[in-house]
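A short worksheet on the structure shown next.
A single protein chain has been omitted; all remaining protein chains appear in their positions.
Chain lettering (A, B and C) follows the sequence in which the chains are written, and residue indices restart at 1 in each chain.
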Amino acid sequence: MTRKQPPLLSQFPYHFEAQTRWDDNDIYGHLNNTVHYRLFDTAVNSFLVQNNVLDFRNSEHVYLVIETGCTYFAELAYPDPLIVGVGIAHLGNSSVRYHTALFKKGGKSPDEVVAAAAGHFVHVNVNKENRQPVSIDTASRDIFSKIMINQSS
Amino acid sequence: MTRKQPPLLSQFPYHFEAQTRWDDNDIYGHLNNTVHYRLFDTAVNSFLVQNNVLDFRNSEHVYLVIETGCTYFAELAYPDPLIVGVGIAHLGNSSVRYHTALFKKGGKSPDEVVAAAAGHFVHVNVNKENRQPVSIDTASRDIFSKIMINQSS
Amino acid sequence: MTRKQPPLLSQFPYHFEAQTRWDDNDIYGHLNNTVHYRLFDTAVNSFLVQNNVLDFRNSEHVYLVIETGCTYFAELAYPDPLIVGVGIAHLGNSSVRYHTALFKKGGKSPDEVVAAAAGHFVHVNVNKENRQPVSIDTASRDIFSKIMINQSS
Partner (left out) sequence: MTRKQPPLLSQFPYHFEAQTRWDDNDIYGHLNNTVHYRLFDTAVNSFLVQNNVLDFRNSEHVYLVIETGCTYFAELAYPDPLIVGVGIAHLGNSSVRYHTALFKKGGKSPDEVVAAAAGHFVHVNVNKENRQPVSIDTASRDIFSKIMINQSS
C-alpha cells in the first residue's frame, strides 16, 4: 500500500546522500518523476554493495526489482543535494521490501526533515543464470536486520 | 492498488508504440526498472498532446505526476519494440488515474498479448505558475472519457 | 574533425527512425545535448544488430566506444519524431568511424532535409573478456562497405 503522508527522515535507518544532475530537471523545472526511482535504485544497491550482500559482477545471485511505487508530495530540483532514506519493511525467504523516501538535504534535525516523496521498492534474490528465486542467506539476513523498520511506518 | 496479475493488451483502449534504446539495458541485460516509468510518462503525455488536452509550452495549466507504481512480471530488453497500454481508471475533479502496462510488440491478437509490467500513473491538473489544482474542463473530460476502463481491470 | 556545416539527410546511407521521450526535454524545453548521443548509440548498434555484425549477449567480441563528438545547429524537442543518419567515414583494422546526424522527420526530400546536429562516433572491436582490439572479420566488412561515405562529407 502506498503511504499517503510524508514520512520523516528519522524514520529511516539508512541514509544515502544523492547528487542531482543537470538533466534530472525536466521541462517543468523539477526532478522528473523517474529520477526518484533512479535514486532509490542507486541507494538500495549501494547499501547492498557496501555491506557485501551483493557483488553484481561476480556473484551467482543478484537482486532483481519486481515492484516499485512512489508518491510525490513536493517538487525537488537540481542542483539541490538530496538524501534517500531506506529501511526494510518486510524480509521474506527470497524477497526484500524496502520503504524509501527522498529528502532535500538541509541543516535540520532528522525529526524535522519531511519527505518530498516516499516509495517502496521490492527486490527478489534470483540465480543470475536461470532467474529463479533463491533463499537469502544468513549473513545477508544479519545485514538486513540492521535496517528493519516498523511495518506501520 | 497495485494489480498482481499481468493484464492483456486488449484491456487497454490506448496503445502507444515505444522504441527501446541501447542504454535502456542495464548491467543485468534487461530494461532497467526506471525505463518503464519513462515510457509510461511518454505514452500518457503523448496521448494528451495528440488530443490537444495538453500544450506543455503555452497553456496555463499542466499535468504533474503525484503517484506512480509498477509491478514487473517479465524482463524486457533493447532492441525489442514495445507497446504501452493506457486506460483511465478514475477521473476526478482535477486528477486522472491511469492504468498502464508494457507489452513486447508481436504478431498476436491483443487478447493473447500478456503484459510484462503493469503500473498506475496519477496526474493532477495544476496552474503552471502557482501549482494549485484546477478543475479539468469539459473538452478534456470528453477526450478522457474515450479511454476510460472498468476499475476492476 | 568536427564538421561545421549541417549535412543533408541524403548524405547518409543508413536512416534510423528515432522516437523522442517526455524526459528528453530538459529545463530549456529542448532535447538535452546528451540525448543526441543516446540516439547515435542506439542507431549504430541497431544497424549492427540488424545486420548480424553484433550479438551483444553471446558473441566473443563487442564494439566499445572510444570517441564521440557532436555539433548542435538547431534545437530539437519531444514529441517530434527524428531520423538518425549514419554512414561510415573510415574502416580500420579493428575500428569503425561513423558520421552521424540528427534530423527532424518531415515530408521533404532527403536532399532538402538539413541536419539539426551532426556528430561522429568511433567504435573499436574488442574481445569481450580482455578488452583487447580484434580485427574486424570479412563478413562484417562486407556489411560495413554498404554504408561507406565519402570522407569529405
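As a working rule, contacts are C-beta pairs under 8 Å (C-beta built on N, C-alpha and C of every residue); 3 or more make two chains touch, one makes a residue touch a chain.
Worth saying up front: this structure is predicted, and the values here are computed from it rather than measured.
Novice: Shown chains touched by the missing chain?
Specialist: By the stated touch criterion, the chain not on view contacts A, B, C.
Novice: Which residue, A:13, A:29, A:92 or A:106, contacts the hidden chain when the whole complex is considered?
Specialist: Answer from the full complex: A:29 touches the omitted chain.
Novice: Spell out the interface residues on chain A facing the chain that's missing from view.
Specialist: Given the touch definition above, chain A has residues 18-19, 21-23, 29, 38-39, 41-42, 45-46, 49, 57, 78-79 touching the missing chain.
Novice: Take the complete complex as the reference. Which residues in chain C touch the chain that isn't displayed?
Specialist: Looking at chain C, the ones touching the missing chain are residues 1-2, 27-28, 32-34, 37-38, 41, 56-57, 62, 64-72, 75, 131.
Novice: Tell me which stretches of chain B touch the chain missing from the display.
Specialist: Touching the chain left out of view, chain B contributes residues 22-23, 25-27, 29, 32, 34.
By definition in this document, only the chains that are shown with their structure count from here on.
Novice: Suppose every chain is reduced to the average of its Cα atoms; which one is closest to the average of all protein Cα atoms?
Specialist: Smallest offset from the overall C-alpha mean is found for B.
Novice: Which integer distance in Å separates the CA centroid of chain B from that of chain C?
Specialist: Measuring from centre to centre gives 30 Å for this pair.
Novice: Using CA atom averages as chain centres, what separation in Å is found between chain A and chain C?
Specialist: Chain A and chain C have C-alpha centres separated by 35 Å.
Novice: Any chance you could list the residues of chain B touching two or more other chains?
Specialist: 38, 41, 57
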